[in-house]
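Just one protein chain is left out here, and the rest sit where they should.
Going by the order they are written in, the chains are A, B and C; count residues from 1 in each one.
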Amino acid sequence: MPHLKFKEMVPTYGFDDVALVPGDVTINPDQTNIDFTIGNFKFSIPILASAMDAVVDPTLAIKFGKLGGLAVLNLEGVQTRYENPDEILEQIAQAPQIEVTSLLQKIYSAPIKENLIADCISTIKQGGVTCAASLTPANTKRLAPIAKEAGIDVLVVQSTVTTAKHISKSYQGLILSELCQMMSLPIIVGNCCSYSSALELMRTGIDAILVGVGPGAACTTREVIGVGVPQITATMDCAAARETYFKKQGKYVSVITDGGIRIGGDLCKAFAAGADAVMVGSPLAQAMEAPGRGYHWGMSQPHPVLPRGTRIKVGTVASLEQILFGPTTVTDGTQNLVGALRTSMGVCGARSIKEMHKVKMIIAPAIKTEGKYFQAAQNIP
Amino acid sequence: MPHLKFKEMVPTYGFDDVALVPGDVTINPDQTNIDFTIGNFKFSIPILASAMDAVVDPTLAIKFGKLGGLAVLNLEGVQTRYENPDEILEQIAQAPQIEVTSLLQKIYSAPIKENLIADCISTIKQGGVTCAASLTPANTKRLAPIAKEAGIDVLVVQSTVTTAKHISKSYQGLILSELCQMMSLPIIVGNCCSYSSALELMRTGIDAILVGVGPGAACTTREVIGVGVPQITATMDCAAARETYFKKQGKYVSVITDGGIRIGGDLCKAFAAGADAVMVGSPLAQAMEAPGRGYHWGMSQPHPVLPRGTRIKVGTVASLEQILFGPTTVTDGTQNLVGALRTSMGVCGARSIKEMHKVKMIIAPAIKTEGKYFQAAQNIP
Amino acid sequence: MPHLKFKEMVPTYGFDDVALVPGDVTINPDQTNIDFTIGNFKFSIPILASAMDAVVDPTLAIKFGKLGGLAVLNLEGVQTRYENPDEILEQIAQAPQIEVTSLLQKIYSAPIKENLIADCISTIKQGGVTCAASLTPANTKRLAPIAKEAGIDVLVVQSTVTTAKHISKSYQGLILSELCQMMSLPIIVGNCCSYSSALELMRTGIDAILVGVGPGAACTTREVIGVGVPQITATMDCAAARETYFKKQGKYVSVITDGGIRIGGDLCKAFAAGADAVMVGSPLAQAMEAPGRGYHWGMSQPHPVLPRGTRIKVGTVASLEQILFGPTTVTDGTQNLVGALRTSMGVCGARSIKEMHKVKMIIAPAIKTEGKYFQAAQNIP
Partner (left out) sequence: MPHLKFKEMVPTYGFDDVALVPGDVTINPDQTNIDFTIGNFKFSIPILASAMDAVVDPTLAIKFGKLGGLAVLNLEGVQTRYENPDEILEQIAQAPQIEVTSLLQKIYSAPIKENLIADCISTIKQGGVTCAASLTPANTKRLAPIAKEAGIDVLVVQSTVTTAKHISKSYQGLILSELCQMMSLPIIVGNCCSYSSALELMRTGIDAILVGVGPGAACTTREVIGVGVPQITATMDCAAARETYFKKQGKYVSVITDGGIRIGGDLCKAFAAGADAVMVGSPLAQAMEAPGRGYHWGMSQPHPVLPRGTRIKVGTVASLEQILFGPTTVTDGTQNLVGALRTSMGVCGARSIKEMHKVKMIIAPAIKTEGKYFQAAQNIP
């Protein structure tokens, strides 16, 4: 209507807005290749466990690594602030919902102990698996050398939004290109969610980006500050940046979709949207081995003045192995995530993740109304 | 936003997203012709009963055939695995919801007995109706000759997604063109849901395709593996393939919309989207004659490691004849499906299914909000 | 995706999908002119009361006429089938919900008595108001002369869908052009909902069309036969036909939006979409004077084999005068419909209904989510 348009806006899509189209050829699931590589490390499943205290502790990291994936330990969480993290995790699980945010604010205000960083990394390394762990940009300069010293294999630099350039009065921003040189090991940075910011990050020399702002099950970033890009669009835009950067520079920077994946269907769609791997939180928090004891909370929830997130009850439903590989009697897509990926690839005719990137995807909102006509018998005992 | 677009996505539509536009001429319902033909077989109603254990057993197949339609017996379900299928069906109906998937997994792991295949087919043939039955692609080579020997009239080859070419290490894929030659009887293959895959299937020489991946009431394929195309778009795309193939090859391969049809309105829209016939499951599972005893479950639910589907309670509400032809006092569209189709065709000015293909269809989401202003008195005793 | 597209589909809009944009000039509500004219009859409010048994009986017709509108009596309902319609209406109101459709089927199978047609019309005429009444196309030839003889002023020929041409084996279709000549009084025909069918109807010489298939609160046409066009699009398309026909033939055929209007907002939008008048059902069924006793049901619900519709409880909430003109303490838009129209016109800067046709309308789905943040206190006693 106006003579002058104030701003262009494009439509965007999340997991529930799209679906995959079967291929013209189908493939047996056991014929699919789902390897994921970062630096010289190769993983038999393209799944990372989120750097969240309810998901990863050293024990789970070892178990997850042995199952073929890569767990990321949060180096600024309860594992490095407390000598007795299990007691703290028990407190969080026991807290009444109404008091949990203030409890978390208190718990996460304890100082990070450098010796615990080293201990955690050593424990994981001794478990015989690749060790990945995360720091926030503000603490990376100080703590990354300690992590390197302790033998970390893959460093993750992560905050709600991380950009190649940060403007601050109080401290000199982290220079990612310097970090890459100093560490000389694979570096994953995130989160980002647009073509241009992904491209800027790739130019710093990092090895992979985490994609996703605002979509997680335990995240309220969008409510609190209005910011967020639905994951399918975010992944597609960042995958486009990867292609652009690879064409120009010859370096393939992996795209890891992080946040919002609840079920096998979501995970499959992330790959079709261009992901090389996915980072998963709440579905793994449901594992018997998960440190969260059936609860899950976001790493922004303990923010001292502007908490963003909510503790959700995910329950403890199965072993880590069952959640990843089945077998299962659950039919809602929350278990056997790897089986779901291989089956989806087979149905879509994709032999590899690169072929999965080419699968047709459609806009198809997930609205089901049969409940109007037939009784949903799911909950009848 | 990105300089390079990763993937194009088109909008798609399901039954609830569209509506039909009345014609400029109207026709008395009794003047409409709704015949459906496949090979030399002609049916007075264009409705197939789904090859699902809760919907079709030999008794229902005979009854349904006498009412003018074509029921498809599942040759890999309880009827061919057990001498006493009724006891098994009773077990399923009695199982608590929480245990039903593991029970189904156990029940469907029993071996298929070849003699029962022959018995079922004979029973239906002796009932004096056209006999149609289904096999999965993996078992077709082995079992189709037995079915032919037993006198089957129409063979249905069906799995979640069936393509003209399947890649597998463990077994030589089924060659549909060879099957057509060997069987020399009408062959229906499915399911498929896109223009290109439908065209590939048509080129193998088959007589009809089943359209529909992911839409059924008892199906969770989309949640588990992310795959599915809403039925209106799937039907329109496959109907376009039929037109293309007919123009080039002169052979008319029928399009049968299978899955997701709950009410008369859905059924009418399927024809306007290009279907020559529809395959119906849950509405028929509500019949007094249905083997499911008021329950309905999908054929992917018993999958041993990646079950997809859920048992739903549909209830037992009327006779098969009433569900198809009325009369009824139910006004939500679940009964008198044939009357609904004829009335819809009359209102839209379509004398035949071919004319119904030309009826105007609009995008019109089914959102009703009057409940906000008036009390829905439907459930007041 | 397909090389050949099977069918084009356009988006359509209902009342809840759109909103009006205030004008650049505002006008005091008392400066607005909302007259409605048909033939030589002029009405001070552009509102017709629906030809439904729960809405109009002779008593209400007189009252409604005196308030400035035009009520339409259903000549094929309980008023002309029974000597004692009030007893019948009481039975309907008393019936348990589960039995009401079969009761209605029985009640409406009684024969229409020609003497009662004459009586009803005489009663209304003696009340000193314009008398309008409705017949279905199948009965119009036989009963219209009786209605004319009895002094009817405006004839309404109405069924779910009425077209200029109807094809039937059993009876010679009604020729509307012949009817117009024979009756020589204003004729309103409906319902229709598309540009082309509206244009065809206008060419027969009628004076107004009723627009609306499937939108009413008590209507399940869309569920049962898949047919229906949302009211904003239907009204805009038929208004476009009116403009085309007026430009070519010089005759202005009024467009009356019928069905789906629940609140003042809907009514205002109908005019902005091009309506010259609106026909209102459920909001008037809430009047103390309404024959429905707090209930409302559609005229397709009693269909003997394919009933479409549902009895809804609307309640008895205010006098007819209050519903039309206020004052009111109700703030949800269900009362003071005329005040709402005048206020809306004032805010939009429209001095007349013709100017209201030019008001800007936007696509703006009515989704309200504040309930998530604040407690809706509406229902607290």
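One rule holds in what follows: contacts are C-beta pairs under 8 Å (C-beta built on N, C-alpha and C of every residue); 3 or more make two chains touch, one makes a residue touch a chain.
Since the model is a prediction, treat every value here as computed from it, not as a measurement.
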item: Full-complex contact with the absent chain, from C:Gln31, C:Ser109 or C:Gln249; value: C:Gln31
item: Identified contact with the non-displayed chain, of A:Gln301, A:Thr328 or A:Thr343; value: A:Gln301
item: Residue touching the undisplayed chain, where the options are C:Ala273, C:Leu306 or C:Ile323; value: C:Ala273
item: Sites on chain C contacted by the missing partner chain, in the whole complex; value: 10, 13, 18-28, 30-31, 194-196, 236-237, 239-241, 243-244, 263-269, 272-274, 326-333, 336, 339-341, 343-344, 347-349, 351, 360-364, 366-367, 369-370, 373-381
item: Residues belonging to chain A that touch the chain removed from view; value: 1-7, 9-12, 14, 16, 96-98, 101-102, 105, 160-170, 192-194, 196-197, 200, 213-214, 217, 220, 222-230, 233, 262-263, 282, 295-296, 301, 304-315, 332, 334, 366
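The rule is simple: only the chains that are shown with their structure count from here on.
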item: Chain B against chain A, contact positions shared by both copies (same if over half, else different); value: different
item: Computed distance of Cα centres, chain B from chain A, in Å; value: 39
item: Junction residues of chain B - those touching two or more other chains; value: 10, 194, 196, 263, 332, 366
